[in-house]
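As you look at this complex, bear in mind that one protein chain is not there, while each of the others sits in place.
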Amino acid sequence: MDTVFHNLMLGFDVALTPVNIMWVFIGGLLGTVIGMLPGLGPATGVAVLIPVTYGMNPTTALITMCAVYYGAMFGGSRASIMINTPGDASAIVTCFDGYPMAKKGKAGEALAISAWASFVGGMAGMVFLIFLTAPVAAMALKFGPAEKFSLMLFALTATITLSEGSILKGFIAMGLGLMMATIGLDGQSGASRFVFVEDLQDGIDFLVIMIGFYAVTEVFKNFSDIDQQYSVDAKSIGSVSMSKEAWRRSFMPWLRGSPLGFLVGVLPGAGGTIATFLSYAVEKSASKKPEEFGHGAVEGLAGPESANNACSCGALVPLLTLGIPGSGTAAVMLGALMMLGVRPGPVLFEQHPEVAWGVIASMLVGNIVLLAINLPLAIPLVQLLKIPQRIMLPLVLGMGFMGTYFLNYSSFDFILVSVSALGGYMLGKLSIPIPPLVLALILGGMTEQSYRNALQISNGSISIFYEKPISLAFLIMAVISLVYALKRHGKIVKV
Amino acid sequence: MNKKWTLLSGLLASVVMVGSAGVAQAADWKPTKPIELIAPAGPGGGWDLLARSMQKALTEEKLVDQPVLVTNKPGGGGATGWNYLKSKSGQGEFLAMTSALILQNNLLGKSDLTFNSFYPVANLMTEWEVVAVKADAPWKDGKEFFEAMKKDPANMHIGVGPALGNNDHIQFLALSKLFGADPKAVKFVVYPNTAAEQIPALLGGHIKAITISLGETMEQVKAGKIRILGISSDKRIKELPNVATWKEQGVDFVYPHWRGVIAAPGLSPEQQKFWNDTIGKMVKTPTWKKAMQNLEWEEYYQDATAHAKFLADKNTQMKESLTAVGLIK
Partner (left out) sequence: MTKNMQSGIFAVIIGLAYLAGTFKIPVFETGDSIGPRSFPFLIAAIVLISGVALIINDLRAKERKPFSWGFVAHSAVWLRIAATIFFGIAFGLVLDTLGYLIAMFLFMIIITELINVGRHKQNLIISLAFALISFLSFAVLLKLSLPRGLLGGILPF
């Protein structure tokens, strides 16, 4: 325990130099802005910084990149709340309740709730990172393909049961998402599956579909009332603070979301999407008023936001303990650091504790800086609501297409984004829920790969899924969530 | 639809080529617009880092007067980026990163493009391939490991990523054959996120060994968590003096995981000379040496003539080994 504090003090010595504080600020601001734009996530943010870091001292470079990374986590949810366009996959859930709140004229409050929840999640995540890294990393190693498959199955069923209306439609949506995920070259055997045109060989990038389903579909929905503004009265726009009730209702979601997010973040390859969807499911089932979810429930915003930021701290555990990147962003960070001659990993802690702990301390500082950036940022942001729809909609479309191009630098994706927007619009008309589809598309590849890896390891026996205790626990939870939802809906026919 | 556009841009390019050819012959050729280095992959991977190292060395050492941009064109195991380069026929401002994958894609029938669809400028660097096991595993070298494999192939799962048919996979197939195990009986477990999943899976005991590039395992080796059974280099490497090469272990297997650079097809001799000279100068600069050192990559420079011969040899060699293990019929 003493050594932790000693190390942390050493870290603060490094983190609190003026140069490093300045870079935390610049990185955080850049990250927030980049995170806000659809298609531009933390990975792009870190990538554009690589040339800037060439001349830097490696510690400063690492600190700056981390600031961009969690800056983008804060920023990703801004666009979800304001224009229903998640900046990143982990900001999808923020749309569920954040955007309805904005439509009701509480955009400022929604932004504040999300900023505070991100802050709490980030701080809690850092504390977990400092004290729990070793045991948690050991636990994560136990997590094999069977456990991973069962976790994904649980996340998928939990999302189906969340969606309003018929559970059968939820299953259809999930199936559609999984179908899209199987398009492309099969990594295991190299077989090409459902490739109608050559451009589909690499599969469908879920971020493209996400931009189509959320940003562009939202524009289509608004085509019917182009000349209206949001029905927001000018007075409430200005309020960017949280009401007492919002504070009270945020507290428990923070307590649940942060540890959940951190744990999911540590697991190899799970990531912010699962963390946020699971946190949303937890909040909805814990709530006494589940009917408020999807219409601007504070809990539905606060829980997932804290989970997301705690998750991004958790994702650093494999990078710091094993020197292997836990996410796409971490991979880009690793590449940039290697060019500077620094390799994160266990050796870094032993040989250069000032670098490793300097970064950890800077992230604590960074969280405070980002809260300080994001709370005032809400004031100009909410003014965007005053822009009339007929001007806002073309801008959203322009940003959506621009973001699409940045994802893969492929103009074929423009076809995908346009077609998926139409699909999203029509599915919405049929009341087929979008969240299970998007989640299934994101997780589909990993779900299938872990299913096949598990069976490969067990030499074909499905007992591997129920003989491993962690895996069994997730399967039981998946069944419980289904039974619970069936009971609540009560409409299902005994087939 | 796609074909039409390629045709159109090809036509356009040839017009430009005819136009610029006259100018180029008058004097030594020099790039006249921004230089694009194409990394046929996303940011963060080997090709991207190589392109960015080149960008850094070319600009900081003032070897070119035009700005140098890195363009990421991921997809198709490199094919997307190389197709893009091919569409720039005759234009000397476009270079792309390449590796053995360009040969493999072609041999495995995934792509029509191969090394002689382009002008190979140079080979730049290499990494070596290894087979690694957990530090407390009972096997000390390749022989012991493959003996165990022969006895019980069903319980010797090997982690490979991101997909079957890559360098790592081929190394293992070739080794099993050379050590006398049946390559077709090997149980591969595929990890699309490569080292990020392979190493935890190995440390967690879900698989018995991984076949992977040395660089990805360095941290764990230094931390004493995993052991390397053998390396595909021709001689022992500086950082790991205790690791024996496959050659020393009695199998004739040297297998570099090299990366080089190619230029668009249809370049004039002046354009070819410009890049051959410039890259030749670049690899001698301190900026370049430092970048290679930081990335823990071994320099593996071959000029255009040497590289072209190397590629032709490798292609024949690879065709044989892929046929031997049954990946091509």
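As written, the chain order gives the labels A and B, with residue 1 at the start of each chain.
The rule is short, and it goes like this: a residue touches a chain if its C-beta (ideal position, glycine included) is under 8 Å from a C-beta of that chain, and two chains touch if they have at least 3 such contacts.
All figures in this text were calculated on a predicted structure; none of them were measured in a lab.
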Query = Which one, B:184, B:289 or B:309, makes contact with the chain that was left out?
reply = B:184
Ask   = Given the contact definition stated above, which residue among B:35, B:57, B:70 or B:85 touches the chain not shown here?
value = B:70
Query = So which of A:26, A:56, A:127 or A:455 would be touching the chain we can't see?
reply = A:455
Residues of chain B (touch criterion as defined above) contacting the omitted chain = 1, 5, 8-9, 12, 32-34, 36, 69-72, 164, 184-188, 326-327
Task = Over the whole complex, note the residues of chain A touching the chain we left out.
result = 44, 48, 51, 166, 168-169, 171-172, 174-176, 178-179, 182, 186, 188-194, 216, 219-220, 223-224, 226, 390-391, 393-395, 397-398, 401-402, 405-406, 409, 411-415, 417-419, 421-422, 425-426, 429-432, 448, 451-452, 455-456, 459-460, 492-493, 495
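Note that only the chains that are shown with their structure count from here on.
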Query = Just curious, how far off is chain B from chain A if you go by their C-alpha centres, in Å?
reply = 32
Inquiry  = Can you tell me which positions in chain A touch chain B when the two form their complex?
reply    = 43-44, 46-47, 50-51, 54, 140-145, 185, 187-190, 198-199, 201-202, 268-269, 318, 322-326, 328, 331-332, 334-336, 338-341, 343, 345-347, 408-410, 445-446, 449, 452-453, 456-457, 459
Chain B residues within the chain A interface of the complex = 2, 42-45, 48-49, 52-53, 55-56, 71-76, 80, 108, 110, 154-155, 157, 162-165, 187-193, 195-197, 199-201, 203-207, 216, 218-220, 222-223, 225, 291, 293-296
